[in-house]
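Removed: one protein chain of the complex. Kept in place: all other protein chains.
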Amino acid sequence: MKSFIEYIVSVFKGLWTLLVGMKVTAKYFFTPWNHVTQQYPENRDTLVMFERFRGEVIMPHTENNEHLCTGCGICEINCPNGSIEIISKSILTPEGKKKRIIDQHIYHLGMCTLCNLCVKACPTGAIVMGQKFEHAVWDRALLTKVLNQPGSKIAEGVKE
Amino acid sequence: MTNEELQSYLTERFPEAEIKPGPQYVEMIVTNAALNKTARQLKQLDEISFDYLFCLTGVDYAENMGIVYHLDSTVHRHMMVLKVRTADRVNPVIDTVSDVWITAKYHEREAYDLLGIHFNNHTDLRRLFLDDGWGFPLRKDYVDEVRIVER
Amino acid sequence: MSEIREVIINNDRLATDEYLVNMGPQHPSTHGVLRLLVRLEGEKVLNVQPHTGYIHSGIEKMCEAISYPQIIHLTDRMDYLSAHMNNEAVALCVEKALQVEVPDRVKYIRTIMDELSRLASHQLWWCVFGMDMGALTTFFYGLRDREKILDIFEETCGARMTVSYSTPGGLMFDIHPNFQKRVKEFITYFRTKLPEYDKLLSGNVILRERAEGIGHLSLKDAIDFGVTGPSGRASGFSCDMRKHHPYSAYPFVKFNEILDHRCDTLARYEVRILEMYESLSIIEQLIDNIPEGDYAVKMKGVIKLPEGEFYQRVESARGEFGVYIVSDGKKNPYRVKFRSPGFSNMFALNKMAKGHKIADLVAIMSTLDLIIPDIDR
Partner (left out) sequence: MAFNIYDFTTLTHSIHVGLAESFSPVVATTIEWIIVGVTYLLFVALFGLFLVYAERKVCAAFQQRLGPMRVGPWGLLQTIADFIKLLMKELIMPRKADWFLYNIAPFIVIIASFMAIAILPFAPGLQSFDFDIGIFYLTAVSSVGVIGILIAGWSSNNKYSLIGAMRSGAQILSYELSVSLSLLTMVVFAGSMQFSTIVEGQRDAWYIFSGHIPAMIAFIIFLIAGTAETNRGPFDLAEAESELVAGFHTEYSGVKFAMFFLAEYINLFIISAVAATVFLGGWMPLHFGNLESFNHVMDFIPPVVWFFGKVLFVIFIIMWFKWTFPRLRVDQILTLEWKYLLPINLVNILLMALVVLTKFHF
């Protein structure tokens, strides 16, 4: 008899736990306006990334097409997977001295793990992390970028 | 037991082993012949009872290979390091301790896979991660011209 | 061909009514590319053999070629759900070797981040566990709440999962000005949602029937196999590194180590749920008391460790995570070994699943909370 009562009780207890669970889902069903879906391509205009978001490495240029990179190569040394290559060239300064400046700051986005070590190591703050996150391209070669714009030069007053 | 107590106890108990204080844990270096017996005693002696092997590392020491066992006692909460070195570097052979700590069975398979250390009496010594016929990548003289790019 | 090899190795032939099934590498419940060679008799599991290595990436080998700060970003990619704990382990190990004392602020922030990662990991585990059990709704509820933690990470660390936030000597950045506010908001929010988890799944009679008494792993076996973390603690194995070898700000907080002696799937489930409550309380104790100070100590440009061997144990979301660094005094390590919790945990699967049904195998595997890159490294 005792086991029979236990049997009946277990049936009702089991049913009760099921109903409790159904109550939770029903609560969300009947408040559909609380949905958490973000409709991504449609909300592109309002989508703002956090300021520290690490999307890619970029080199900001001023309106005079000047950047802060001295071509010292510290970022290249700090990069764990070789995604930065610095190609420098030597020029003659107006004073007649030879000086090495940056020719091309090559950045392989396809190899980059966005670990922030290059940005942290950069002594002049020439490279920063960009906010762009839509990096898909059809050709892998497009992932290799030259960060300094053509014709750009180093800004005045940057310490070597 | 504190590290000092542990060291004196071990020195007394295992006179043939080399025991020295490490930077963190007491280190005990044994020969391959004594390895299995020592391991069993380390686990079974009630005063120390190192029943939990939490890390087993194979290291390539240029002239020979070594296995480092990190041991913990869930009873006394003290830790120690047991080390053993192989005689040969090219075909290193070490006795298994997988009959003492079961988890060693799989860590030894990993060491076999990556360093090529052969374990005697291991019941299931197969490669764990890599394909048969692959080299032993964690050896210092491992060369892979395709996949490893030197900078 | 490996099937045939398996049979020969085990030196016993398949009986007439036995058969082998390859679960994985592509299987919905192996959460990655793990292959289980399951020997079945009808629905009954006779033997499980895990086969790993499908995403072995040679992280230990890679570490030998790069400097210590650069190792950090590789540890992110091992156990990507407790990325911050892995980072911290390497950072602590390097700091220990250099005998650098980091400011209290760093310790506090690291601990808060640890617990947030643990929460995020356990949330993901919860929703995936529900999905493995066939309750698909849990998946979305878990992810919904995890999203809030990831947003906090993104705001402060700049990345959602591969945070690379701890560096040797401190942190990558200081916390974001909004950090404390958002964490507090999250705690109040999640305290209302956590009871829902219990209502939806924990109390459910189907789940309890399926989990109770399944996948027994005795205390002795847990220690022998080195099963740590929530899975080990559900077997009564007191293995919480935060308690036994406190690091960062854990000495300053009060918390309980959740232990359960029932050793089954349900115990492993409940230990994780209770750990979420515990994590919330740890964060609550710390979030208002973050001391002022620097977020990093000044380290040398090139970090060179003294010759020797260094070991650091931390508690990741899945269990004990260890970093063993052998240094020869150069700027890159001589040998690095990561003692990953998943590796040891996984091999206890055969012990636990033997004699149960296929559905139980899935449930047991789910409560072990395996992350395959963590195992393969």
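By letter and in written order, the chains are A, B and C; residue numbering begins at 1 in each of them.
In this text, a residue touches a chain if its C-beta (ideal position, glycine included) is under 8 Å from a C-beta of that chain, and two chains touch if they have at least 3 such contacts.
As the structure is a prediction and not an experimental result, all values here were calculated from the model.
Please provide the labels of all shown chains that the missing chain touches.
A, C
Looking at C:A65, C:L219, C:V297 or C:I358, which makes contact with the chain not pictured?
The single option touching the absent chain is C:I358.
Using the touch definition from the top, which of C:L34, C:I59, C:L74 or C:A135 touches the missing chain?
Of the candidates C:L34, C:I59, C:L74 or C:A135, C:A135 is in touch with the missing chain.
Touch as defined at the start, partner being the missing chain; which of C:I206, C:L259 or C:L274 qualifies?
Going through C:I206, C:L259 or C:L274 one by one, C:I206 is the residue touching the chain not shown.
Of the residues A:A26, A:I91 or A:V137, which one touches the chain left out of the display?
Of the candidates A:A26, A:I91 or A:V137, A:A26 is in touch with the missing chain.
From the listed residues C:R144, C:R262 or C:K354, report the one that touches the chain absent from this view.
Reading the full complex, the residue touching the unseen chain is C:R144.
Which parts of chain C are in contact with the chain that was left out?
Given the touch definition above, chain C has residues 19, 21, 27-29, 43, 130-137, 139-141, 144, 200-201, 204, 206-207, 209-210, 357-360, 362 touching the missing chain.
Just checking the interface: what residues of chain A touch the absent partner chain?
Residues 11, 18, 21-22, 24-26, 28-29, 32, 34-37, 39 of chain A touch the chain that is not shown.
The working rule: only the chains that are shown with their structure count from here on.
Where the centres are mean C-alpha positions, what is the separation of chain B from chain C, in Å?
Chain centres of chain B and chain C, defined by C-alpha means, are spaced 24 Å apart.
Counting only residues that touch at least two other chains, what does the list for chain A look like?
Touching at least two other chains: none.
Which residues belonging to chain C are in contact with no fewer than two other chains?
As it turns out, chain C has no residue touching two or more other chains.
Going by the contact rule at the top, pick out the chain C residues touching chain A in the complex.
Contacts found on chain C: 66, 69-70, 72-74, 76-77, 137, 144, 147, 151, 154-159, 162, 164, 172-173, 176, 196, 199-201, 203-206, 208.
Touching residues of chain B toward chain C in the complex: what are they?
Checking each residue of chain B against chain C gives 22-25, 51-55, 57, 59-60, 68, 70, 74, 77, 81, 101-103, 105-107, 110, 114, 124, 126-130, 137-138, 142, 151.
Could you please specify the touching residues of chain C with respect to chain B in the complex?
9, 52-53, 56, 58, 60-61, 65, 96, 221, 223-226, 228, 237-239, 244, 308-311, 313, 320, 322, 324, 326, 334-335, 337, 339, 343-344, 347, 376
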